[in-house]
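For reference, the structure is listed below as structure tokens.
Missing here: one protein chain of the complex. Every other protein chain is in place.
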Amino acid sequence: MATNLELTRPVVIADLAPRPSRLATIGAFIRTKPLGAAGALIILAMLAAAVFAGVLAPYDPYHGDYAAQFARPSAEHWFGTDEFGRDVLTRILYGAQIALFVGFTASLAGCTIGGLLGVVSAYTGGKVDLLLERLMDVLLAFPQLILALAVASILGPAVQNVVIAVAIPIIPRAARVVRATALSVKEHVYVEAVSALGATHRRVVLQHILPNVAAPYIIMVTAQLGSAILAEAALSYLGLGAAEPTPSWGLMLSGSAAAYAEKAPWIALFPGIAISLAVFGFNLFGDSLRDALDPKLRGR
Amino acid sequence: MTPTILRRPLLSIVSAALVLASVLATHPGVASAADTPRRGGVLLAVIGADPPSLDAHQESTFANVELVAPLYSTLLQLDPYHYPKIIGDLATEWKIASDGLTYTFKLHQGVKFHDGSPLTSADVKASYDKIIFPPHGVLSIRKNAYTAVTAVEAPDPATVIFKLKFPSASLLSNLASPWNVIYPKKYLDQDPNYFKTHAIGSGPFKFKNYTRGSTFEGERNPDYFVKDRPYLDGYKFFISPETSVRAAAIRSGRAYIEFRHLPAAEVDAIKKQLGDKVTVQETPMTGQWGIAVNNTVKPFTDVRVRKALSLGIDRYTMGKVLYPLTGLKNVGGLIRPDSEWGMPQAELAKLPGFWHDAEKSRAEAKKLLAEAGYPNGFKVTLKNRNVKLPYQDFAVFLIQEWRKIGIEAENRPLETAAWFNDGQNTGNFELIVAPTVEFMDDPDQFLGRYATGSTQNWGRFSDPQIDDLFSRQARSLDPVERKKLINQLEKVVLENAYFMPGLWWTRNLVHWTKVKNYLAPPNHYTNQKLQDVWLAED
Partner (left out) sequence: MRLYVTKRLLLIVPTLLGVAALVFFIMRVIPGDVTLLILGGDQAGRIDPAQIAAMKHQLGLDQPLLVQFASWLWGVLRFDFGTSLWTGQPVIQELLIRLPLSLELALLASLVSVVIAIPLGMLAAVRQDSWVDYVVRIVSIGGLAIPSFWVGILCILLLVIYFGWGPPLEFTPPWVDPWANFQQMVWPVVTVGYRYAAVTTRMTRSTVLEVLREDYIRTAFAKGLREGVVVVRHALKNAMLPVITLIGTEFAFLIGGLVVTETVFTLNGVGRFVVDAVAHRDYPVVQALVFLIAFSFVIVNLLVDLTYAWFDPRIRYR
């Protein structure tokens, strides 16, 4: 009697076609979703800039050449120099480090904590679910920037504090989405079946709920990445983020943007472009990823 | 000491007019002697902040005095056209007793407050009592400038007498403070904090309207005691915290004048676009930005470390680099370099931190650090105020300089309250950016903070030599001797690097040329009454 079935392979709902090779998947992705591929390219470029900034950057981001304040873009300084004679290109490259650091850390931290809370909430149910839901509701009632503002004011201007300030508003949003997905998985018939067959809670969560939550989780991380980068820029602009002389893109835009815009427009132009490009890339990629992963939206 | 030309109102107007005419004829950017003042028009101005309250006795921000100064009179004032000469406002003449312990002032007759009631010596006494002997629960920011005063008396409605317990060389300057506005006694009696939210004075303009965060308006006082003044029908301030928005307002003509300062980059752009339609008045400012060192904390207990830090700053280059970005320009000691008390540049250049040879200074700094046990330098936190101009730019330069001698400084901007608390109240810092801005080059005001136990002594150091020099100069009525004592005091502070001055501020005041008769004083606190200002066209 072969009733002691063990479902070892997690079943992703609605995926019954044979799985193609990795390379073929990527190729298909590029062909069908060129925008997403463009986004991915931008992200890779940013990552390269951040990781290899030390090698790629022609100057020290903190060193100011006093003889060359406000220098125009030229062969020596591709993006010109700022008000202290610091090379703008170098600061943009190092700025990528900060942007990506804040973006990844805040987004991952927020989504992971939120996701865990969501899974726990959905799976445990009952009073725990109710309490967590109320807690998330309270946090959700605050607009993201206002909450980040308050947290940043408590902690003071520094990059690590910006990460915390940006991550906190993400937690309830992630929790909500993951909870919804986890709930729908939990109620799906096959999970009931597996439980009836004697699978432990741990097995159910790890092998069945988590994989199905993975897709919305990944989508959320990429989606929140872009907004995390923007939030850091906004906080730095308001004076609550990174402090001088840190080469943060947002900081480069505060005050200098307008004050020197006529004399040296490149000071404000390049950080603004950098931020826009970064967020743009992550959003494009995230969008196409969602289109690809979400079974409801795949193809016609 | 007794200005006879101001004995009678008519005479004073005539002589003031003559003085005015001669100044107008010679000063650039002000109307030529041929222009006659035009009556009418509302002066539109921009300002960068709201004051916490309207009571000048309790505030020290430009946001207060710029808005309310036109509404009030003071006992004495700085001559708007001959800084730092002191002339009377409400006072027509004064006498100082030979022992320097009694000052007698005679007041104008027929001065009325905006509510119609007459201004008498009782009001002057009540206002000064509030400043010098504030009642419980009322703040008086500048109280400590008057420790010499024992009493203020009003023997008759036209006389005010100040009694002192020791001679004070700075008393007259302090009495000319633009903050010492005269309030009507009857409202002070009701509530000493009445004027935090109300404005009733005897000035050339009456209070019209205040919308927080937005606008402040005053209208002409037809019963002003100086005849035919003011020329303007009113004034209106737009409150706008972003520097670039204020600059844009001037450029587009939405506002005619910004009384505090605009950075050189903005000024250049405005001048380029508007040419002769704007006038830029560049004035040195009675304010400097420096670094307070916590003398009670290692490694700053060691004079060699402190000196090394000061040597590590190339102040002359700093002036060149920071001037286009901020207003910080002039190298000086603890008193403004171009004032009557400032140390001559040649003498200053002999003190550590002020040598012209930057390489030599840095070599010496590294040597001192090695001697003190820090051959590889050390890490330190520089606390700062979280305001862009000029605090952040100042810090960026300092950090860069100190890196060259091996000191890794981290810039830690704090909210104003926290910065002030750490600096002044708790001393919770290693290094902290500390500005000193006063309304005139008064040595008491600038040097008091270096004495033992002064609450403004952020560095918490104590040197009996300094204390002795300070009290001697405060009582010294001979300006030559006083200057010697002042310079000596500076030397002691700078040679021991108890405190590190940075740079003195030079400001750019920008206004449309149609705003006539405004001569920018060396700070944004004085000459704000606007009584002689007129508009060539609306």
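The first chain written gets the first letter, and so on, giving A and B; residue counts start at 1 in each chain.
The working rule: a contact is a pair of C-beta atoms (placed from the backbone, for glycine too) under 8 Å apart; a residue touches a chain by one contact, two chains touch by 3 or more.
These numbers were taken from a predicted model, which means no experiment stands behind them.
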| item | value |
| --- | --- |
| Contact partner of the left-out chain, one of B:Thr283, B:Asn384 or B:Thr436 | B:Thr436 |
| Selected from A:Leu41, A:Ala68, A:Ile113 or A:Ala150 as touching the chain missing from the view | A:Ala150 |
| Option from B:Arg254, B:Lys367, B:Lys404 or B:Lys484 whose C-beta touches the chain left out | B:Arg254 |
| Residue ranges of chain B at the interface with the undisplayed chain | 46, 50, 52-53, 58-62, 136-137, 139, 141-144, 196-197, 211-215, 238-242, 244-245, 248-249, 251-255, 269, 273, 386, 414-418, 420-421, 424-425, 434-437, 454-456 |
| Residues in chain A touching the chain absent from view | 32, 35, 134-135, 137-139, 141-146, 149-151, 153-154, 156, 226-227, 230, 233-234, 237-238, 250, 253, 257-258, 261-262, 268, 272, 275-280, 283-284, 287, 290, 296-297, 300 |
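Definition applied: only the chains that are shown with their structure count from here on.
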| item | value |
| --- | --- |
| Gap in Å, rounded to a whole number, between the CA centres of chain B and chain A | 49 |
| Residue ranges of chain B touching chain A (in the complex, touch as defined) | 242-245, 263, 265-266, 268-269, 317, 320-321, 324-325, 384, 386, 388-389, 392-393, 395-397, 399-400, 403, 411-415 |
| Residue ranges of chain A in contact with chain B within the complex | 62-64, 66, 69-70, 83-85, 153, 156-158, 239, 243-245, 254-255, 258-263 |
